[in-house]
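Only a portion of the chains appears, each positioned as in the full assembly.
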Amino acid sequence: MTSLEIQFKRINTKLSSTWRFGWQIIWRILDWRLFIAPMITYGIYRYWLHTAESGRYPKFILPHPDTVWLRFQEMYADGSLLLHLKVTLRESLSGLLIASVIALVLGYVIARIRILNYILIPYLIFLQAIPVVAIAPIIIIWVGPDIKSKIVIAALITWFPLMVSTIVGIRNVSPQLREMMRANVANPLQVFWHLELPSAMPEILGGFKIAVTLSVIGAAVGEFISSREGLGYLIVVGRSISDPASVFLGVIILTAISLTLYIIVAVIELFLLRWKRAGS
Amino acid sequence: MSQFVLAVENVSHTYTTTDGQVVKALHEVTLCLSPKTFTCLVGASGSGKTTLLRIMAGLIRPKSGQVLLNGKPLRQPQRRISLVFQRDTLLPWRTVRQNVALPLQLAGVDRKKRFMQADQLLDLMGLSEFANAFPTELSGGMIQRVNIARGLITQPDILLLDEPFGALDALTREQLWRELLLIWGRTHATVLMVTHDIREAIFLSQRVMVMSTRPGHIVKEVEVPFDYPRHFDLLTDPIFIQKEAQVREAILADRLSSSRLG
Amino acid sequence: TAHNVQAQDDELTKVTLFLSYIPSVQFAPIYVAIERGYFAENGIEVEIEYNFDEANGVDRLAINDLQFGIISGEQVILARSAEKPLVYVMAWYQNFPVGVVVPADSDIETPEDLKGKMVSLPGFQGASYIGLRALLGSAELTERDLQLVPIGFSAPEVMCERQVDAATVYIANEPLTISQCYDVRVIPVSEYATLVSNGLVTNEETLESNPELVAGMVDALLRGIADTIEDPDAAFEIALPYADLPEDQIETQYQVLLNSVELWRADVLGWTSEEAWEATQQILLETELLREPLDDLSAAYTYEFLPKLPEEVVEEE
């Protein structure tokens, strides 16, 4: 712990508990280590610039950063970028939401009711193992070719890791603590809420770290298959019209979305798992 | 407040370990906790005391025999029965106050009220300063005191304590004896306490039961004739010392009959 | 001759031919050219790479990682606008292979009838999109006059479930599949517009450094196409081991080959017209896939390796 942090903790003591945690999180977010990544990114940018200007690779393989930046400004100005972003974001978040509900419920019941493990797992793996491309037509017939099909694809790609993480988390709950809850006559909902959920939180949040990135990929994959908007569409069209600037832009923004969602989960984790940092 | 009788009838229990060994933990144990009594249970390590308490709390079903609460078979944990665990069973993501308030929260008591009661008990346990600390920030003895506070907060009719004072220094321990007797006097709960300290057992209880080594069964019951409130002078009372010797002998006799300790 | 070919083996130039599809009877001419030794006669040993990702082929042609591929005409224009030095040297299909399929009992008979209808297409790029736009253009319709639904490659399923009124498809095979559900009618783009269909594409570097190789490729492929048109049955026999079809698909695929033959058929093989190139570029501009016309559209293709057209032959004489 740095001396600054200790000093900060002193200030903390004067604040109310809720505020304190609020501050602590902001403090952790403003950690100097967070500036390492931007600096490395800048280094990578310089390298990109240098390589692009050296002419080592043709423009259509490695576009000049300025070209991408120009394309960004252009698409930002005419609002199309925002539109693509919104569509993809909506698809992936909706997919994530559906996947989360399904995965958490399934994960919980499978972890708790042993026999379901034997009954359900084969079919769930079947669902997981089918390549999306192979069932895309069926999805389109069922839910229609519009945004719904992409949401379904995003959810399909997302749910499994979250479910497995939930199972691991719930199974990891200490039997001693379970017994303690039972001795205190907790009903199943209370056991879930006061014991299982907080205890499985590290695993579930890990599952969400995987899930958020997958939901974005899922949305993009859905857009690859069929669409007329969204970042996946931007990439597909960019590739088909030999416009690497669009492809780069699409990939960069996709990454930015994934990273943002990941960071959101990481911040939630910082808050929910603060007890893990206690006493060390 | 109505009166509760918890009776254990011919209870036997075995565990099967992963390597296939069958451990006989309890063998035909019979005992009855009359209302408003204070009983202590002493016995060698591994003799089945914790197992018996878990059975009496409704946490495990004995392999044979039964537990009766007011004549009705006890099938699952009851809110009126409170068990203070031997091992650390605090929730690590809850602060001390939240941990102590847990049983009230589960019973649906609102936040303000349960925190108030928790704070009172923490004060009693000398832990007011640590109400907002997490369990990992406590010393061994402090954890045990939080454990006790959590067991007391529901003001149970039947209180089962599993070595509550094991990790406490002599003075804290004696102070908590007093507090426990005061609470018991006020609420007249039925108390069954497991302890390794024979003096503690005699000082606190009306009856000391001695459990034999594996398979555990009750080999001796010693009545303690002193009135409450009790004072520390008692510890040097000849009758006290005689009772102590009695209990000691009972344990020793059992130990000698089995070849080795454990 | 087998012995001969064996002896020449190390003199043969190894060439990878990029095809953006799976092994199929639709490539029968290539298999015919291989099996009948047309490539070998021209000193070429062909290895085929099947890859669904056409853009991948375009990029690798551009950096000379590949020398030859069968690529859509509009891809060549788009590639050149991005300064990728691709050159189209020979038409594969004479007729644009895309069309709109409708149920036989549908009231859609001409492109005009598509107005207000729900029409599916794989996506808003690629040959199907260009073809559909050309079709609509011929009826002076715009995208706003009808409802376009992107569905990827799910046209058979979507049509059979009658979720759309019409579907934009590759006419050689997809209508056959849909006809398992009900009778269909096809409105081919080629009847209403002349576009550049896919063809043999190489890059400028290969053209410059090894024109004989290009000539050899074109020659062999054209002979393969000619043979196939002439004797589809024999071509099918040759293609079968390549396509590796399950028993129950052989009949259908034979029909696919016959349909393809109609797309290949021409008086003189391999040619494209300047008008077709202009028209294709025009459509690309209209769709905004292409931002501005190429400085020199004619650099996108060359007739250098093609057999003479009848009128040219006459002129020369």
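Note that the chains take the letters A, B and C in the order they are written out, and that residue 1 is the start of every chain.
In this section, contacts are C-beta pairs under 8 Å (C-beta built on N, C-alpha and C of every residue); 3 or more make two chains touch, one makes a residue touch a chain.
All of these numbers come straight from a predicted model, not from anything done at the bench.
Whole-complex chain count, expressed with the shown labels: A x2, B x2, C x1.
Assume only the chains that are shown with their structure count from here on.
Between chain B and chain C, the least number of touch steps comes to 2. Averaging Cα atoms per chain gives one point for each, and the point farthest from that of chain A is the centre of B.
In terms of their C-alpha centroids, the spacing between chain A and chain C amounts to 41 Å.
Computed from the mean C-alpha positions, the centre of chain A lies at a distance of 48 Å from the centre of chain B.
Counting only residues that touch two or more partner chains, chain A has none. Not a single residue position of chain C touches two or more of the other chains.
Note for the complex: chain C touches chain A at residues 54-55, 58-59, 62-63, 75, 78-79, 81-84, 120, 122-126, 148-154, 156-158, 161, 163, 289-290.
Chain contact summary for the complex, chain B toward chain A: residues 54, 57-59, 76-79, 82-83, 85, 87, 89, 91-94, 102-103, 105-107, 132-137. The touching residues of chain A, when paired with chain C in their complex, are 58-61, 136-138, 140-141, 144-145, 225-228, 233, 236-237, 239-244.
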